[in-house]
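Removed: one protein chain of the complex. Kept in place: all other protein chains.
And then chain A:
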Amino acid sequence: MFSSAVRRVVRRSFSTSKWSGAQQMTVRDALNSALDEEMERDEKVFLLGEEVALYDGAYKVSRGLWKKYGDKRVIDTPITEAGFAGIAVGAAMAGLRPVCEFMTFNFSMQAIDQIINSAAKTFYMSAGRVNVPIVFRGPNGAAAGVAAQHSQCFGAWYSHCPGLKVVSPYNSEDAKGLLKAAIRDPDPIVVLENEILYGVQYPMSDEALSKDFVLPIGKAKIERVGKHVTLVAHSKAVEQALEAANELAGKGIEAEVINLRSLRPLDIDTIVQSIVKTNHCLTVEQGWPHCGIGAEISARISESEAFYHLDAPVIRVTGVDTPMPYTKSLEIAALPQMSDVVFAVNKVLGLQ
């Protein structure tokens, strides 16, 4: 009881949005209400994937939707990722707005040809005549104890490709606002959710509870204001960044935490402005380092005027460069923890 109250207070202090009296909502419910509201708003929106209807979704994100909208709008498909991703692409080409759920993004590799060669490139190849308004969504990145084939971050994979937009929500407001924006968008969008965050409650502002709440795609959010160092993160890594910022605050170091929200387009301007102020930057992500999101941010900083404001090199805090181990202790060691971020910040600031 006491510890949960502390957690809540701590979490509130992380957020820059208005929290007093704010309603709490899990990320799962935020995604569910986003789907529900958009399906109600537009007849053309429909959900398809494995177990999404009768079973309410493998992670219960689509709870109650099949009962409300029926077989035509919430479709359980046979187990063929390439099949239902392709069907979603075809339905989008014909004017519907499919939301295609992957049970996890790890399984989306079976369908990656449809996502990249067809969904992402058709608008360009058809010279602007056929757009593919489609949302590919599902849990991404490491969960817990599910080992190498179920613990991969696809942020870098999908944001590599022009034609796709990629969003990676952290909390409930992000999840609702970004998913709703994605469903309304004319381009194909990959929404990378996080399985562990599904059950976590976050405050929802009155604005975020409204049916008209959408977040701009391509815009990052400053989760915490600081002046000594910039921490850039997305999805669950935002949590580690915020925890680290809290820890560092006790030692008089004020870290600015940027929640990317979108991986493509990438809001480099917000990062640059922050570095001009802090002169130090670290990236935090659960994905692998090689050609990762942190690598891209680091390169973009070097190519921008922010480079001349840096007092130290940009450091990436990432998942380790190995398939995810199954062993619990090794799994923890393979993912960036709060202490790793604190250690890296101290190093960048020359404090150890």
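One rule holds in what follows: a contact is a pair of C-beta atoms (placed from the backbone, for glycine too) under 8 Å apart; a residue touches a chain by one contact, two chains touch by 3 or more; residues count from 1.
Please note the rule applied: contacts and distances are computed from a predicted model.
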* To do: From the list "Glutamyl-tRNA(Gln) amidotransferase subunit B, mitochondrial", "2-oxoisovalerate dehydrogenase subunit alpha", "Terminal organelle assembly protein" or "Trafficking protein particle complex subunit", give the UniProt name belonging to the chain omitted from this structure.
  => "2-oxoisovalerate dehydrogenase subunit alpha"
* Decide which residue listed in A:Asp42, A:Asp113, A:Glu207 or A:Glu305 touches the omitted chain of the complex. => A:Asp113
* Among A:Gly64, A:Pro265 or A:Pro323, residue touching the chain not depicted -> A:Pro265
* To do: Considering the whole complex rather than only what is displayed, give the residues of chain A touching the chain that is not shown.
  => 72, 75, 77-78, 80, 82-96, 98, 113-114, 117-118, 122-131, 162-163, 165, 185-187, 218, 265
